[in-house]
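In this view, the complex is presented without one of its protein chains, the others remaining in place.
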Amino acid sequence: MRRYGRRAPYATEFIIGILLLGTSAVQGEALSGPAPVTQVVAIDKPNDSGGSVLIRWKRSADDGAGMMSVKGYEILRSVEREKGYEHLTVVPAGVEEYVDNTTVDGTSYFYIIGATDGVHRTDSDPVGPVMSSAQWFHQGRLNMLIATVLLSGLVLWFINRAKKGKKLYIRPIAGLQAVDEAVGRATEMGRPVLYVPGIQDMDNIQTIAGIVILGRVAERTAQYGTPLIVPTSRSLVMTAAQETVKEAYLNVGRPDAYNPDLIRYLTDDQFGYAAGVDGMMVREKPAAIFYMGAFYAESLILAETGHSTGAIQIAGTAMPAQLPFFVTACDYTLIGEELFAASAYLSKEPLLLGSLKGQDWGKAIFIAILLLGSILASFGHYFLSDWLTTGSL
Amino acid sequence: MAHAYTPGLRITDKTLVRKERRLPLKGEVLTAPGNRVQADTVVARTDLPGGIQTVNIAGILGIPPEDVRRYMVKQEGDGVEEGEVIARSRGFFGLFTAIAKSPVTGHIESVSDVTGQVIIREPSSPVEVDAYVDGEVVEVFENEGCVVQTVGTFIQGIFGIGGESRGELIKVADTPADILTGDEIDGSCRGKVLISGALVTREALDKAAKEGVSGIIVGGIDDRDLMDFLGYEIGVAITGSEEKGITLIITEGFGRMKMTSRTFELLVERVGKRASINGTTQIRAGVIRPEVIIPLDTGPLSDETKKESPGLEIGSPVRIIREPYFGALGKVLTLPSELQEIETEARVRVLEVQLEDGRRVVLPRANVEMIEEGRSVIR
Partner (left out) sequence: MEGEIRFILATDCGSTTTKAILIERRGEEYRLVVRGEAPTTVEAPFEDVTRGVLNAIREVEELAGRRILEGGEIIKPSKGPDEGVDIYVSTSSAGGGLQMMVAGVVKSMTGESAARAALGAGAIVMDVIASNDGRAPHQKVERIRRFRPDMILLSGGVDGGTVSHVAELAELIAAAEPRPRFGSGYSLPIIYAGNRDARGIVKERLGADTALEIVENIRPVLERENLGPARGKIHELFMEHVMAHAPGYRKLMSWTDVPIMPTPGAVGLLIELIAKRDGIEVIGVDIGGATTDVFSVFKEVFNRTVSANLGMSYSVSNVLAEAGVEKITRWIPFEVEEIGLRNTIRNKMIRPTTVPQNLQELLMEQAVAREALRLAFEQHKSMAVGLKGIQQERTISDVFEQTATGATLVDMMDLDMIVGSGGVLSHAPRRSQAALMMIDAFLPEGVTRLAVDSIFMMPQLGVLSTVHQQAATQVFDRDCLIRLGTCIAPVGLAEEDEPCMKLKVTLPSGEDVEREVRFGEMILIPLGVGEGADIVMDPVKEFDVGAGRGKVLKTTVEGGVVGIIVDARGRPLQLPERAELRMRKLKEWAMALDAYPRLDLW
């Protein structure tokens, strides 16, 4: 911040001021300063973590009116009413508040606002004492609080309902209902199941979702006694996939049927991987193929090859550009969000189901409020949008 | 439809009772025709094949199923102990060997090179069949069982739970209209068969089961109580395998039902005698009703008198077996042959009955049962 000297920097303004004041000076008031500010208030700044005081005032009668002489307001502070005032800063004319961010919590301060025309300063009466302190609650974040309470409340309520055995309706996702069917088909045909968890690493949320679904698919293949092949393009994904599949086989009491050799690392290279997986499809002729994770240009290469081998294919990705390819080449496709909702859907655990349902309701409510806000704003009522952005009406 | 009536339950003072005692599987019969047997005498015995356990050798050893035979340590027919190694794979220089152990004691029944699995059969368990009633063995089915014959009182119930049981008859009701609440039951009832009246409550059942009562014979029970006692609802009318430690025989029906005085008197007359009872009920093709058999100390029968049941006739004693006169006794007054319309507007074959209290009512023939004497009665 630029610091101004007391007088010197105002040299130019001073000269102009003299010229301007010439007329009034003739009326005998040339040597007095501008009218003082009125209604000075100093309060602890609300909704902060302490260390600041808010000072407000009504501007001087000569600010933008009257003599038009005010150039700025000087803020002075002291710890005593009578003396020891120090210059803090000067704010330009027209400003009516200032936040002093340099206070020490627990110390009493006094403030004086001096209206200045560059030469003279007319001080207000000191205000104070005022003490800065931290607040427990930031009222400006009330909107967030309500949103959080609402969302958590919904989630908790739905979890509770789910735990009590109430049936929570979740829109049937055909692609997930078809998991049993796809694995069943592979079993009847005596062919393996192929699971492709995308070409991204474990830091991608889609890969994680893919691995979660892999766990469910593995439980099915364990129950049905059908081999499950998982080619991966990242070493970490291979390890995660092995652990997930092993656990799934253990869960359904078939640890003996788990074969780690079927979960393989191919290559990090995108098209090398695609070529490798295509090769597996052609050789092993899996009867069910899953694509769950992040895919790029290889999506159609994989899905087309899979389709040509006569497999039931179920894809799931949040990559918008690849979705059309999957939709047309696969039997079922999980679109975006569905991929992430899949674990709740498959496990039917109250905790997951409840949070899914609660979040969905939360989203629905927010969409409704946004729509309402837009409509109100279109008609010139801003209270809702203001409240949403600043938390104050 | 000339004989459309319900053949009543048999309540017979003294009759010839023949009980077939058969093994579930072929086995050994331990008795011969002419032998006197007690109810608890074992008359036949067999071994029930043990359960099976499968072991996925191919999976455990990580080998293709067709190689399973090569790695088996034990072969088909060999006995194995629990935890014993049954297959072992040989890796490089004896390293990386994998072993498969038997989860149970038994013998290896089969090794499959298609599924890669081995089936281990657990040891068989012995099954014994006793004589159920005191009496005489009159016929033996080779390897299957025998027929035990006795002379005694034979009473059929309408519904029961629990299987075969036996014990001394004691009386816990003064009249056939009494309710068994449980207060009448104490330690002295252990192993006994209780004769009670019109209703047995849930509390009485629980107490009887706790005190080790062998069986209860009663007129009626509330369905709700029975359900609570069993812990589940009876679906299909096939009972006998309940394991509540007690056999219950209902003689009249559900609800509070005064036991027919004839049944009650007959049972009371036999107090102190040993009774063999069975609650097994099957109301389906091949009806089985629960029964009480009280063998009597009489010599062998010299002559058997068979008499065909004459069917429903004017004057026949009947019992009404459906609302609104459920449980009432009476005598047939008329048997009109043409169909008549009853309250429901259904046209059915009816009869007119004079109830014990003098009222005359017209009923569908299907809603009465004859009070029958035994077919072969010894006097």
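Per-chain numbering from 1; labels A and B assigned in written order.
Keep this in mind: contacts are C-beta pairs under 8 Å (C-beta built on N, C-alpha and C of every residue); 3 or more make two chains touch, one makes a residue touch a chain.
Computed from a predicted structure; not experimentally measured.
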{"item": "Of A:61, A:88, A:147 or A:174, the one touching the omitted chain in the full complex", "value": "A:174"}
{"item": "Omitted-chain contact residue, chosen from B:29, B:158 or B:329", "value": "B:158"}
{"item": "Sole contact to the chain not displayed, among B:163, B:240, B:253 or B:317", "value": "B:253"}
{"item": "Among A:187, A:299 or A:355, residue touching the chain not depicted", "value": "A:187"}
{"item": "Candidates B:28, B:128, B:174 or B:223 - the one touching the absent chain", "value": "B:223"}
{"item": "Hidden partner interface residues of subunit A, rising order", "value": "172, 174-175, 177-178, 180-182, 184-185, 187-191, 223-225, 310-312, 323-324, 327-333, 335"}
{"item": "On subunit B, residues whose C-beta touches the chain left out of the figure", "value": "1, 3, 6, 26, 49, 51-54, 65, 109-110, 112, 114-117, 119, 121, 158-159, 222-224, 233-237, 253-255, 281, 283-286, 321-324, 326, 342-348, 363-364, 366-367, 369"}
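Just so we're on the same page, only the chains that are shown with their structure count from here on.
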{"item": "Approximate Å spacing (C-alpha centroids) for the pair subunit A, subunit B", "value": "70"}
{"item": "Of all residues in subunit B, those that touch subunit A in their complex", "value": "55-56, 59-60, 62"}
{"item": "Interface residues, subunit A side, partner subunit B - complex", "value": "254, 256-259"}
